[in-house]
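Other chains dropped; remaining ones untouched in position.
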Amino acid sequence: MSNASGPGRPAASEGTEASSFDTRKHTPVQRLQHFLHGNPAAVPMIVVVVSVVVFAATIGPKFYSAFTLTLILQQVAITGIVSAGQTLIILTAGIDLSVGSIMVLSSVVMGQFAMHYGVPGFVAVIAGLAAGGLCGLINGLLVSLVKLPPFIVTLGTWSIFGAITFIYSGNETVRSQDIDQTAPILHFFGNSFRIGHAVFTYGVILMVALSALLWFALNKTAWGRHVYAVGDDKNAAMLAGIRTGRVLVSVYVVTGLICGLAGWALIGRIGSVSPQAGQLENINAITAVVIGGTSLFGGRGSILGTLFGALIVGVFSLGLRLLGTDPQWTQLTVGALIIIAVATDQWIRKVSA
Amino acid sequence: MDSEGFGMNTTTQPILSARALTKNYGRVTALDNTDFDLYPGEVLAVIGDNGAGKSTLIKAISGAVVPDSGEIRLNGQPVQFVSPMQARDAGIETVYQTLALSPALSIADNMFLGREIRRKGVLGKLFRMLDRQAMEKFAREKLSDLGLLTIQNIGQAVETLSGGQRQGVAVARAAAFAAKVIIMDEPTAALGVKESGRVLDLIRDVKARGLPIVLISHNMPHVFEVADRIHIHRLGRRIAVVDPKTISPSDAVAIMTGAKAPPEEGLAA
Amino acid sequence: KDVSACLITKTDTNPYFVTMKKGAEQTAKKLGVDLKTYAGKYDGDNQTQVDDIETCIADGVNGILITASDTKAIVPAVEKARKAGILVVALDTTLQPTNAADVTFATDNFEAGKLIGEWAKKRLGNKKAHIAFLDLAVSQPSVGVQRDQGFMQGFGIDIKDKNKWGDETDPRIVGHDVTGGAEDGGRKAMENLLQKDPSTNLVYAINEPAAAGAYQALKAVGLQDQATIVAIDGGCPGVKNVQEGIIGATSQQYPLLMASKGIEAVKTYVETGKKPQNSPGLDFVNTGVNLVTDHPVKGVKSIDTKEGLKRCWG
């Protein structure tokens, strides 16, 4: 009666004869593939480890030092945070092209409130986060109430939020020194602590904590199950009694808030508030999610995969820079990397299906 | 037809009834001023040609589509469901023709979709953490109670199940949670002979527990095996209600396809 | 002792920065300096430049040469590098504040704009000006703003807020449009503004590619002789265009010079601990701007295109 080893075997294998189907020997390779199939974040994790090892062997201690490795973490923190939000959206079979615009808009709101409206720093932060949440709400309502394709909605709001940022800020960059004097809380995520040579900014902690929190929410709460269900088959989820509209709106709002957090962390990272920042953050985030093994068709993927996906890009960017590669060649390599990562993932899934 | 006579000529009151339901999809009239009645404890079969509007009828009753006009009553009280959730909360469980399962989620997750059990204490209250163990235990019990399947791993994804096993999960979910009514839309369409037999057994089990059942099926032998009354649907409306003990399957089919006029006393059966 | 340095440019697609990179590489080779090059992904991409600076710190270089995309926003990262004992050389554009960098080899973009503004004013004489502004981007990166506002000041337009374009009310302004600093954007922006005012007779272009695009638009409607185009950069294709009368005048900058001086400064600093002297009266080393035109006007110093071609880049 054991069909534990053949989960795909349907009703017919329930009888005693089923055993005859399960006696095929599994080679170690097959077992590895099976493991990889069961753990979607495993492939990107392995790629991270392998690439660190390869770069360390090639470049030596300059790369393989606590300082450099934690530097990579700092460099991917913003993208890591934004792509955590992007993962939620893509899990619902959506896509959000406006994440970068929301992030910058939030940071600009924080800067303007703190510098020009004379409110305390934490009020400015709350205003910025609220702006992010509001942008997410607009996206979410257009997607769930007006039922427009997310690609279109966020293609539109990408322009709109971007334009609002420029108009609202008057293209003004707020200087780091001024922030330090008026509202140092805006720099919170830029502060760091050291453990030996390793340097961790609070932005890095935020990225890791946020990923852990979302992992918990996605896997251990009803909301998380609903997010997967909506992305998997929206109509089935609706018929099964899930309020799909609410789930969608909540996902876009949460992502908006996460982008707001990213905007706050961005101020910490670059010091100043610049309306010009983050113009490619949407592409970076989608790249991280995709390399992390989340399906653009929704319902399949993991937040940890995304974290490793962002790290892969970070490791490659820094590694190639330290190797002295030309920026154009780095761009070429990252392009090839995206394709190779997804092809590998696909191959593993196929063989271990 | 008599869109007023909610009491009809039966002594008991219908548990679930509808009057003058209409639903248009653009230029297609899926429901055309139709009535519907389900009495306590009975198995009501709904038969009709492809596209007659059977699925739309039960979707309207279960909140999956909102009718353009008409009235629905549960235990005599008018109700208006605008989402499947509301019908479910009112005790009406439905097995849809399309099953409504999420392939990537586990069997237990699917059984509890939208009514998950949370952990006791702060983990559940504050962190809203799921009680996986309780859910899996319950799911396993329900599935084996019904004798429907012998699934080893209740945590496996529904997409790894065969069509028959999936149908079993959907049926078990409805049977486990129904408080008032179970509706099944073609629960045996994709099933083999053995699997179909099990679903029919389940229908008898549920009936024995006192719950009324609506069964939509193209399979006349199945219908005549379990139904107490047969609602015949044609061109978007109920044209007759017949008693399977007094009508032959071929006559029922003839009425359904329009080859034969519905009996005078058709609606009184 | 081994000397190593980084060059971080705004982008590596604009020929201006490509030239700068080439210049730096040549000098580095000559002086035996180990040089790595980095770039942002678009004009205004501050984030990547921050990443690049950090990489250079991790790499343990002696000097960083940078053309900052956002002259204010880059400052904290620059401070970090200086704290790590690295000599930071700002190229092309001064940081805000200028003394955030150890040394600056720059052209004053505002000054460059002012030159073509003054030239245009005299060249136009008494004719009523209808000026079209072909700017860089909606996000108003600082280089674009400085050039634009410099031009206005040189031309005698009240610039209001010096830190942005578009707030002016002078009736001579036909309008602003953005070009992305490339030919296709230049053509479209010119067409749009010509539509707004067909008597446009003066065109300010953020750079020479945008100017070339604008010329195509003018030529298509036969207005190439009605309108004078002025630009900034001084690349060889641009100077040739001045020679052929396509562009009236351009402010020539010297990226090669900046780059080689920057490398030399790093080398000297490592060997002797000395930093170069600032130009008199300025808080940076001015590598100079020359107005290149074959129609000199009184009171504005300029060189002709023959001279310009000798000193052009790219």
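For clarity, chains are labelled A, B and C in written order, and residue numbers in each chain start from 1.
The working rule: a residue touches a chain if its C-beta (ideal position, glycine included) is under 8 Å from a C-beta of that chain, and two chains touch if they have at least 3 such contacts.
Note that the coordinates shown come from a computational prediction; the quantities given were computed from them, not determined experimentally.
Engineer: When all copies in the file are counted, not just the one of each kind on show, what formula do you get?
Structural biologist: Formula for the entire complex, using the labels shown: A x2, B x2, C x1.
Assume only the chains that are shown with their structure count from here on.
Engineer: Along touching chains only, what is the step distance from chain B to chain C?
Structural biologist: Minimum number of steps from chain B to chain C: 2.
Engineer: Name the chain whose C-alpha centroid is farthest from the C-alpha centroid of chain A.
Structural biologist: Computed centres place B farthest from chain A.
Engineer: As a quick test, compute the distance in whole Å between the mean CA positions of chain B and chain C.
Structural biologist: Taking the mean C-alpha position of each chain, the two centres sit 73 Å apart.
Engineer: Could you work out how far the Cα centre of chain A sits from that of chain C, in whole Å?
Structural biologist: Once rounded, the distance between the two centres reads 36 Å.
Engineer: Among the residues of chain B, pick out those that touch two or more other chains and give their numbers.
Structural biologist: none
Engineer: Which residues does chain A have that touch at least 2 chains other than itself?
Structural biologist: Answer for chain A, listing residues that touch two or more other chains: there are none.
Engineer: How about chain A: which of its residues touch chain C in the complex?
Structural biologist: 62, 65, 67-68, 71, 74-75, 78, 162-163, 166, 170-177, 266, 269-280, 317-318, 321-322, 324, 326-328, 331
Engineer: Going by the contact rule set out above, which residues of chain A touch chain B in the complex?
Structural biologist: 1-4, 7-12, 14, 216, 220-223, 225-226, 228-229, 232-233, 235-243, 299-300
Engineer: Which residues, counting only chain B, touch chain A once they are in their complex?
Structural biologist: 64, 83-85, 88, 94, 96, 98-105, 109-110, 113-116, 118, 127-130, 149-150, 152-153, 156-157, 160-165, 192, 195
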